[in-house]
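The complex is shown incomplete by one protein chain, all other protein chains being positioned as in the whole.
Chain nomenclature is as follows: A and B, assigned in order of appearance, with residue numbering initiated at 1 for each chain independently.
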Amino acid sequence: MAAALDPDRCFDPDPTVRRVARELFDETRRLPILSPHGHVDPRILATNEPFAEPAALIVQPDHYILRMLYARGVPLEALGIPRRDGASVEADPRKVWQLFADHYYLFRGTPTGVWLDYELHEVFGVRDRLTGESASGIYGAILERLSAPEFRPRALFERFHIEVLTTTDKASDPLEHHRTIRESGWRGGGRVVPCFRPDAVFRIASPGWPAELEALGREHGAPLTDYAEFVCALADRRTFFRRMGATATDHAVLEPYTTWLPPDEAEVLFQQARQGQVTPADERRFTAHLLMEMARLSLQDGLVMQLHAGALRDHNRQLFEQFGPDRGGDIPVATEFTRNLRPLLNAYGNDPRFTLVLFTLDESTYSRELAPLAGHYPAVRLGPPWWFHDSMEGMRRFRERTTETAGIYKTAGCNDDTRAFCSIPARHDLARRVDANYLAGLVARHVIDVGDARRMARALAYDLAKETYKL
Amino acid sequence: MAAALDPDRCFDPDPTVRRVARELFDETRRLPILSPHGHVDPRILATNEPFAEPAALIVQPDHYILRMLYARGVPLEALGIPRRDGASVEADPRKVWQLFADHYYLFRGTPTGVWLDYELHEVFGVRDRLTGESASGIYGAILERLSAPEFRPRALFERFHIEVLTTTDKASDPLEHHRTIRESGWRGGGRVVPCFRPDAVFRIASPGWPAELEALGREHGAPLTDYAEFVCALADRRTFFRRMGATATDHAVLEPYTTWLPPDEAEVLFQQARQGQVTPADERRFTAHLLMEMARLSLQDGLVMQLHAGALRDHNRQLFEQFGPDRGGDIPVATEFTRNLRPLLNAYGNDPRFTLVLFTLDESTYSRELAPLAGHYPAVRLGPPWWFHDSMEGMRRFRERTTETAGIYKTAGCNDDTRAFCSIPARHDLARRVDANYLAGLVARHVIDVGDARRMARALAYDLAKETYKL
Partner (left out) sequence: MAAALDPDRCFDPDPTVRRVARELFDETRRLPILSPHGHVDPRILATNEPFAEPAALIVQPDHYILRMLYARGVPLEALGIPRRDGASVEADPRKVWQLFADHYYLFRGTPTGVWLDYELHEVFGVRDRLTGESASGIYGAILERLSAPEFRPRALFERFHIEVLTTTDKASDPLEHHRTIRESGWRGGGRVVPCFRPDAVFRIASPGWPAELEALGREHGAPLTDYAEFVCALADRRTFFRRMGATATDHAVLEPYTTWLPPDEAEVLFQQARQGQVTPADERRFTAHLLMEMARLSLQDGLVMQLHAGALRDHNRQLFEQFGPDRGGDIPVATEFTRNLRPLLNAYGNDPRFTLVLFTLDESTYSRELAPLAGHYPAVRLGPPWWFHDSMEGMRRFRERTTETAGIYKTAGCNDDTRAFCSIPARHDLARRVDANYLAGLVARHVIDVGDARRMARALAYDLAKETYKL
């Protein structure tokens, strides 16, 4: 990890490729950021309070960092991650930061390392390498900056040149922070919009389902006692989200199974769920049916449908019980799209009103299933490389394995998918660099000319996200 | 898409690699074309009538083109593709061509774009880029050329320097066009030979099976009322194909499952099929058994057996119902070879008389299953990258993932697998370039020397296809 950022970083060293990559990146580097899928907490922009200190801002919310440190034996307690049982954990953020810095070498060659190098250098103006020795000084320097007005969330939002920032919100979320932002008069040159993610009310076999259903009913204004009313509530919430600026929904599933249940079965399952008498197999079928309903509603309300498939959540039960979700214990599984999506695509995939953006953690599906589906069905778009694959080599593989079958114009541009607000520019910088480099490789091999490459670079950095997500 | 074709196209930009790639490509570029697997209609060479016009020649038969345009919202009706219900579709080929040209940007970075650039430039002498603006002029220029004698099918065949062109023909095909060609006295410096593809009579659960069986019986000369007679008819047809020049059979299956059924079960299934009482599971077992029979017959008649596994045909039911098969709605699935082929390979895989050429749409099987099988069983050869993977990056991945385990000498050289006659030289040009570039990369890294590379380049471009397919 270099303290200085080389202007040619991430570009292949071949002189022709590098020259063209620079030229293409010059075309896109100053374009506004569209962030159509992410997990930033809208509260920080609603309240616009200064960030507290570096560990809470940079280390603790980032499961990429937590997982890597944990994997090399650093207890989450030592990183100040609160335990569910309330047992004491490290309370001194400087010690957390020191531990992080001591292990910073683990991120050599990883996208987290690339992002952090950028974030420290470009966002916080740090000029030293982060090491155990420099940790304390860098902590102090960042801490000082955080108290300045230009490091408040909204000021950073403007400086990052964000045009649209999309959050991810539960079906029952009242979207009060979004309301606060809208009513505050601040627009910062951009928009903060919600995204409708109803997963929690789809998981009828989960212990938390009754509470989620109740919350949905509360926001809906009436208890949800039958399936028809439940779907009606979902439709209403979608309309509400849409009024609050949403252009998309998002659905996370273990497998992208879709099917229409017989008319009465959905109602039966719903009632059994209310009595706590459903199995994971029931949930699987219920969710498959609800995905069909969501697609059907998308035709009506125009919300773009996103599907994130293939993460086995909370694989590590002990860690989950001690610390809760999103601490790095999710592991991908092999994923099947061709057969699983057939019912949904046969029903709606040819409809010009429908857009379905697919995400995978199983790279073997890129060339085998996803690019062929996107290269055929008008409704299908490929989301950018997700999570573990949102990296230099991961993005290269994605382009190399999908472009030849689906072209670039069936992909959905870039998103950052991050909880870590200050990493947003780093992630778009990396994506734009990798795409510029990929296109430069095609130019150098005379597959496309540089004029086409320039148009393609803009499409990947900006136009395709705008078009796909109707921003 | 460049209008001019760079002599170094598809070569890596590194000067050493490029210099060696040029040298190797010089070794192979003028070799005759062996096309041991493809889908050109033999009628065009039998009648040798001039091609009608550009849209019918280039756009409408090419499902690579149709699928991409359809995927971005162009209705097949607007491309003049006939509907099964006879509803009207675009009848003006100039409008079809214009629509194609308007969307030509979609093919940037795809093999279709590379092939079309070559075809327009090298076959038709077009020197302008194809765009919405140039569409009409280019249409006129190609139209004019098509009326010239040197653009008749046989003249092009000779100009393309084709040594063998293999078609793909149903078991019941009388091969009249092949007969016409043979009896015409024209040889064009090459041969046009059939390939025995009996899939339609294997699909006992398909609604069209009775008609296919009847057609087979008609050609065989007797109705096929029991299983023994059915297999006998297949054996006879193989012999007939062989007499007409065939050196291979071809079999397309969803999964490459093989097994011997108990002696009476094949007969029982056959009779149930005749009564229309079989399920897809029955068909799966029946096909698995017939693959064993085909291998057995190959030992006797010497026909090379090809197996294309893993395409889920007609995924898009609406499109299939409206337009029929081969319109771009086939989607690959994950494919298992190791266990599925074990019965067949245990029975015949060690026999020096047998050759089995395997094709996959699941690239994860290259290094995991296919290269290990080819690197062990004497009978097994790997077919070239198929369909979606017959591309610059696809061919690179194939070589990178199979050569280290199976070497190049267990692969089957190149085929073009195309319906689009005029794209044949483009496809072989691309394959020879990619292989030259791959080998140049090995030379540049001192893994092989340039003398070996030269021999390997010839093997990949010509010798291995000749040897594998006994041409």
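What we mean here is this: a residue touches a chain if its C-beta (ideal position, glycine included) is under 8 Å from a C-beta of that chain, and two chains touch if they have at least 3 such contacts.
Given the structure is predicted, the values throughout are model-derived calculations rather than measurements.
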Cross-chain touch to the chain not pictured, restricted to A:Val89, A:Ala155, A:Leu299 or A:Ile331, is A:Ile331
Contacting the left-out chain: of B:Ala52, B:Ala148, B:Ala228 or B:Val447, that is B:Val447
Among A:Thr110, A:Ser206, A:Gln272 or A:Asn346, contact with the omitted chain is made only by A:Thr110
The listed residue (B:Asn48, B:Ser206, B:Gln318 or B:Thr405) that touches the chain absent from the view is B:Thr405
Touch rule applied to subunit B and the missing chain gives residues 14, 16-17, 334, 336, 338-339, 342, 345-346, 349-350, 352, 364, 367-369, 371-378, 380, 400-401, 403-410, 439, 442, 444-449, 452, 455-456
Interface residues of subunit A toward the undisplayed chain are 1-2, 5-6, 8-14, 67-68, 70-73, 105-111, 113-114, 312, 315-319, 328-334, 361-364, 388-389, 391-394
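Heads up, the rule we're going with is that only the chains that are shown with their structure count from here on.
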Distance between the CA centroids of subunit A and subunit B (whole Å) is 40
